[in-house]
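A short write-up of the structure that comes next.
One protein chain is absent from this view; the other protein chains keep their places.
The first chain written gets the first letter, and so on, giving A, B and C; residue counts start at 1 in each chain.
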Amino acid sequence: MDFEFTEEELAFREEVENFARSEMPREIEEKAYLWPGGYGTLPIFEKEFEEFCRNFFLKLGKKGWLSLGWPEKYGGVNSIVKQAIVDDVLSYHRAPCAHAATSIVAPTLMRFGSDEMNNIWMPGIINGTTSFWLGYSEPDVGSDLGSVKTTAVKDGSEYVVNGQKIWSSGAHVTDYCWLLAKTDDSSKHKGMSLFIVDNNTPGVTIKPITNIAGIDSFNEVFFDDVRVPEKNLVGEKNNGFYYVMSALEHERIVIGFGTFRRILDELTQYVKEKKKAVGNTREYEEARNIIALMAIEVEVLKSFFWRTVWMMDNGHKANIEASALKLFCSELGVSLSNSAVDILGLYGQIDKGTKWTQFGGRAGIGYLDSISGPIGAGASEIQRVLIATRGLGLPRG
Amino acid sequence: MDFEFTEEELAFREEVENFARSEMPREIEEKAYLWPGGYGTLPIFEKEFEEFCRNFFLKLGKKGWLSLGWPEKYGGVNSIVKQAIVDDVLSYHRAPCAHAATSIVAPTLMRFGSDEMNNIWMPGIINGTTSFWLGYSEPDVGSDLGSVKTTAVKDGSEYVVNGQKIWSSGAHVTDYCWLLAKTDDSSKHKGMSLFIVDNNTPGVTIKPITNIAGIDSFNEVFFDDVRVPEKNLVGEKNNGFYYVMSALEHERIVIGFGTFRRILDELTQYVKEKKKAVGNTREYEEARNIIALMAIEVEVLKSFFWRTVWMMDNGHKANIEASALKLFCSELGVSLSNSAVDILGLYGQIDKGTKWTQFGGRAGIGYLDSISGPIGAGASEIQRVLIATRGLGLPRG
Amino acid sequence: MNFALTKEQKMLQKSIRQYIKKKCPNSLVKELAASEKGYSPELWKEMAELGWMGLVFPDEYEGSNFSFFDLVLFFEEMGYNICPGPLFSTLVLSGLPILNYADNKLKSEILPQISTGEIILTMAVTEENADYIPSSIKTSAIKEGDEYIINGTKLFVNDAHVSDYILCVARTDETPNPEDGVTLFMVNAKTPGVEISLMKNVTLEKPCEVKFENVKVPAKNIIGKLNNGWMIVNDTIEKAALVKSAEMIGGARGTMDLALQYAKERVQFQRPIGSFQAVQQHFANMWLGINGCRDLVYLAASKTAKGEHAEKEIAMAKARTGKIFREVTTLGHQIFGAIGYTMEHDMHLYRRQALSGDITFGNTYSQLDKIAVSLGL
Partner (left out) sequence: MNFALTKEQKMLQKSIRQYIKKKCPNSLVKELAASEKGYSPELWKEMAELGWMGLVFPDEYEGSNFSFFDLVLFFEEMGYNICPGPLFSTLVLSGLPILNYADNKLKSEILPQISTGEIILTMAVTEENADYIPSSIKTSAIKEGDEYIINGTKLFVNDAHVSDYILCVARTDETPNPEDGVTLFMVNAKTPGVEISLMKNVTLEKPCEVKFENVKVPAKNIIGKLNNGWMIVNDTIEKAALVKSAEMIGGARGTMDLALQYAKERVQFQRPIGSFQAVQQHFANMWLGINGCRDLVYLAASKTAKGEHAEKEIAMAKARTGKIFREVTTLGHQIFGAIGYTMEHDMHLYRRQALSGDITFGNTYSQLDKIAVSLGL
């Protein structure tokens, strides 16, 4: 067993680190909250950062860093480890490094898309020009994707889409929808298909929703007689639910692992400075314990992360590990925010950008945002059921 | 709202305290582990303490302290508060103060038993001569009492009992079984009846089981053609399950609240002495926090306890509160034992009665015994479901 | 022993609950939280007319003569539906110390104005260290003739920006024991040299920085005695911690009730989500958490109302309630899922209340210290 990066990987890490230092504006690094494990403070979902992110993705595309885990044919070097290094290093700097296009759309297209389709869509994803949002959730569909109601009805060489999506992260700052819609009413899970829909198609209305952290990160999206060309159907008709499930593993390794390291470092730094100012108080002793406990959990996440990455890189099935990674990551985001609030006390309520701001104003916002982790992208309770049933073979309830 | 005892109650507390000091042998007080919230270290279930307990119950009977909560007619003064004072004060001294006869049998008889039956059984319970064990659980019946298999078949003026009970706490040190048996196969919950069965009836075989703490606290009991006189049927035939459920509230307030206070006091004392010997170390600071947290939880238990007692004394339905009390009590027993082990370190493994013994050797035994709390007499998961469904009106799953 | 509330207390609870629900719906809460002022002067007037401003003052100050225990109940219900504003600062942080420690002249002057809703007050304790210990009081007050000159900066002073008076905790003497040189001054907020600015924050509170630059305060504005102010501050902060705990209990109850309604109605996988065991375990934990704190609060309130020392009981109540309210909102959010994560929904109001409640007047860890001390550790 070997936990070290190869020489080449270390050199690559260094390269990414240098890139981040030169290309990530200090100002944005400070401004973005980016709470670990949360979904509401990601710069890629925020209008304020849209232009910056679009440019940054172009740079990443130019470097070839959006496709590292993929085969050469798709601009990659077949190294999910390298892709994870980019995630780790860039997210430490609160820089964008992945989005739905790279973590969901491309892996699905490469596996299930026709050559014709891939020739159209993959280049833009690889070079960072094309962005997507995920059109899965609906008002009455929470954890139960089987009950999607949006319909896509064939009409000549087009599909006509009607329905409503919600909680659509980044729909307002991206180009295309990766749409899950009902194409066959006679079956539940087997009656759904995936489509690519241009946000600018007539009949698509995108209304941002403000999240708990005060950020418009997600949207309600309405589809009124939206006509989608047949060639935008992904893979086989009625196979959409299966495609969605198959891609989960890929989504779940994009955890922004560096954000966890960053918060731990910053909080440790805060405690050190506080000690310098106030001395060796009981609060300091307590903060010291809290940080040691946090450090262990971040180290655990690190193992879960790299083991899952390594498994995927080496062709092992990792869906239980990916579920565990998602679950652990979400729960850790919550407990880190609790730790931060406990350590900061009254300063924990102060937002960023003031003279009293401590810890980048992240404690209070993290406390608000962190609750999105255990509820988003497969709630914690459901991940636990998955581990117990699929991972440990317990009978379904 | 008033959290204080009346003058009279305070005087009574004092009286019980004095009684405990004079009547509870110091040696037994030290020897009994009696971990709070556990079921396996109660002196009343231990052969070693049988004679002492029988004598002690006689003394309690003489004082009238076994029947305080009951009507005058049954030797009582209608004060569950006073009954709880006895529980609180005596359990602090690790003295017995209640058993199945007082917490289950008598409340059920008084409510559902015939005058004839009560005339036979109540006097012995009131004066402390008669003891019972509960014949509910069976090998394939854990939390699901509805599936009891032991049968009682009418034969002339007798019932013939066949079957097996298990986890029967104290069957080996008591006189009678409070037996739940199937009397009608056509219905599940409505086909069960309660009987009183003398342990000495031919066909009753009691085999002690050694528990995790090394104590024979419970038993397997076999019934082979055991003939029980018809007059020993409690209340109406086929109403047994309902009687069992009705009595739960009474059982659940017998929590030995004083044992929690005692453990907190002893652990606090241990930490003080350790500090005197070793000084103000980081371990001391940590122990200090642990004890403060424990003290809060013991205070919470105190509120749950007295509020439930008060409710019952004042004719309020308290079954949710009683469930909560049981749940909280069990879980607190576990967390107290974890705290004790964390504080004692290497000394936590040492048993009682040696020159290296600390904290009465209770940490290690408590750590073992405490797990019985959340599994016995209605597991924690089930208590939570009860609170959610009966207490908060959530639909059953 | 009596765990029941009196008929009058139940009526008080009911009237507050109904009034706040009607007059301060969550849409208004959000509006007020977003506004600079942070409260509604109309509501303020109405509440004064209802007799709430002088709830615990005697008749002579146009008060309503309720007990401290009733004040605790009052704020519990205020927390259930949430009503932002300087009520806590005025009644608890300022009204109580004036009532209990000021001289008759000051009381006669100030208390009736509180009762009638004419003035708003707050107390300025914390400074850069953001804690409630006497050695952290660096703001100084130096005597010059009949006046004191105050210099220093106070932080986290809720509602100072709308206050007419600020009770300022200042150092009047350098003593070996830092609590022996602290004095409490009532400062008119309009006095030259007082500079107030809002601190940008994420809760529903309005914390302010208050700078004192050569602020002149007449000696008669001392509350209690010279150099004897810390005892008053400590007593007030303890009571505030207790009342805040009650407010948090109310908030936690509000959270649970909100989630409960949803769990009964929301269907997933063809069943109400409240029928899933995992969800039921969450609710039982909420119930247990809340009810486990509630009597801690009532016990401490009952002792305090009788004038008994309740430092340990208050510390226990505050330590556990802050933690539990936060946990209850975490569970509540878990029940609601995405909808509860929006600004439009009401859940975040409780989530914010749990944060501000927990961190003010000493969070869990600082209360543990007090408990340990009371246990002789």
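Criterion: a residue touches a chain if its C-beta (ideal position, glycine included) is under 8 Å from a C-beta of that chain, and two chains touch if they have at least 3 such contacts.
It should be emphasised that the depicted structure is a prediction, and the values quoted were computed from it without experimental measurement.
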TODO: Could you tell me which of the visible chains the hidden chain touches?
DONE: A, B, C
Task: Of C:Phe66, C:Phe212, C:Trp230 or C:Phe276, the one touching the omitted chain in the full complex - done: C:Phe276
Task: Contact with the hidden chain (one of A:Val77, A:Val160 or A:Ala388) - done: A:Ala388
TODO: Mind listing the chain A residues that contact the chain we can't see here?
DONE: 1-6, 9, 81, 268, 271-272, 275, 288-289, 291-293, 295-296, 299-300, 303-304, 306-307, 310-311, 314, 324, 327-328, 381, 383-389, 391-397
TODO: Please give every residue of chain C in contact with the chain that is not shown.
DONE: 276-278, 281
Task: Positions on chain B where the hidden chain makes contact - done: 40, 137, 140, 142-144, 166-167, 209-212, 214, 218, 278, 282-283, 286, 334, 338, 341-342, 344-351, 353-354, 356, 364-365, 367-368, 371-372, 374-376, 379-381, 384-385, 397
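Here is the rule we use: only the chains that are shown with their structure count from here on.
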Task: Furthest chain, CA centroid comparison against chain C - done: B
Open item on the list: Counting only Cα atoms for the centres, state how far chain A is from chain C in Å.
Closed with: 39
Open item on the list: I'd like to verify one number: the distance from the centre of chain A to the centre of chain B, where each centre is the average of its C-alpha atoms, in whole angstrom.
Closed with: 52
- [ ] For chain C, jot down the residues that touch at least 2 other chains.
- [x] 276-277, 279, 365, 369
- [ ] Provide the list of chain B residues touching at least two other chains, using ranges where the numbers run on.
- [x] 289
